[in-house]
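With one protein chain withheld, the remaining protein chains of the complex are depicted in position.
Entry: chain A
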Amino acid sequence: MAPAHAVSGAGNGPPPESGTVIDVRGLRMRYRSQEVLKGVDFTARRGEVLVLLGPNGAGKTTTIEVLEGFRMRSDGDVTVLGADPARGDERWRARLGVVLQSWRDHGKWRVRELLAHLGSYYVPYSTALVRRPWDVDELIAAVGLSEQADKRVGTLSGGQRRRLDVAVGIVGRPELLFLDEPTAGLDPEARNEFHGLVRGLADENTTVLLTTHDLAEAEKLADRILILAGGRIVADGPAEELSRRASAEATVRWTRDGRSFEQATAEPTRFVRRLFEEHGEAIGGLEVRRASLEDTYLTMVRELETGSVPGERAAHVFGEGAR
């Protein structure tokens, strides 16, 4: 999808602000009597890829929309690219890219026509360092839509439509890109190409915040994973760190004399050595399995939903040292 050199994004010069691109403290959101966000805290540094995970209805889209300036928050301090999104002006907006959960807008427009049109709004915001907008044909090639460039948007397949949405999101060469479930409806190959595109943008110092339901995707893309559940960020850290901290135990499975065994242990290496010392050749089908991010995530969300771990404690357990 994206050769990295084509993605000469926002970061070619010295950053206008310090390294912090997003700073969220105590973000709360109430709808009537219901509190959806109960004090969300996190930060994002320049060039970081942040993945926001969470069950349906956890408030992922709400959080992103507050940061995009599309939604007024109930409480808390939020700074995005040095400004409060609630008061962000159009100059500020020109530095953001937004990929929405799409539907069917601009069905009569042709792909190239639409990208050229939306791109032209960014012309006044072009600088010597960041040429805006992105050259349309280059962009179309980068998202893999060259063959569809002259097709009507309404005739695109779901996956092609999603690529177009991403292209619309980055046509202004944003410094910060928001992606709300960007890979929903993409086949594995397109998904892979999309991941390449996002990594390419991040390499060029574009900060990316994306939501997804796909844990494998989160693990693959994220510099840092945020898990939003029960109205709070209950985990914040690199994927492997989260998995490790969530469950120190690994599961060891083996067979001996045609029978299967299974043992949970905190020290799998030592356990397996002892196993071989005791039984030697008799051991077969050995399998050591560390808790995956998925196990961690599911356990955590389940516990939060059944109320066995209060949100505060979970945040403490999973979040310590990650910030």
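By definition in this document, contacts are C-beta pairs under 8 Å (C-beta built on N, C-alpha and C of every residue); 3 or more make two chains touch, one makes a residue touch a chain; residues count from 1.
Everything that follows uses one rule, which is that contacts and distances are computed from a predicted model.
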Chain not displayed: protein name in its UniProt record ("3-isopropylmalate dehydratase large subunit", "Esterase", "ABC-2 type transport system permease protein" or "Carbohydrate ABC transporter membrane protein 1 (CUT1 family)"): "ABC-2 type transport system permease protein"
Residue among A:R28, A:R45, A:H106 or A:K220 that touches the chain left out of view: A:H106
Residue among A:S120, A:T155 or A:S260 touching the omitted chain: A:S120
Positions on chain A where the hidden chain makes contact: 61-62, 64-65, 68, 70-71, 90-91, 93-94, 96, 98, 100-109, 113, 117-118, 120-125, 168, 172, 180
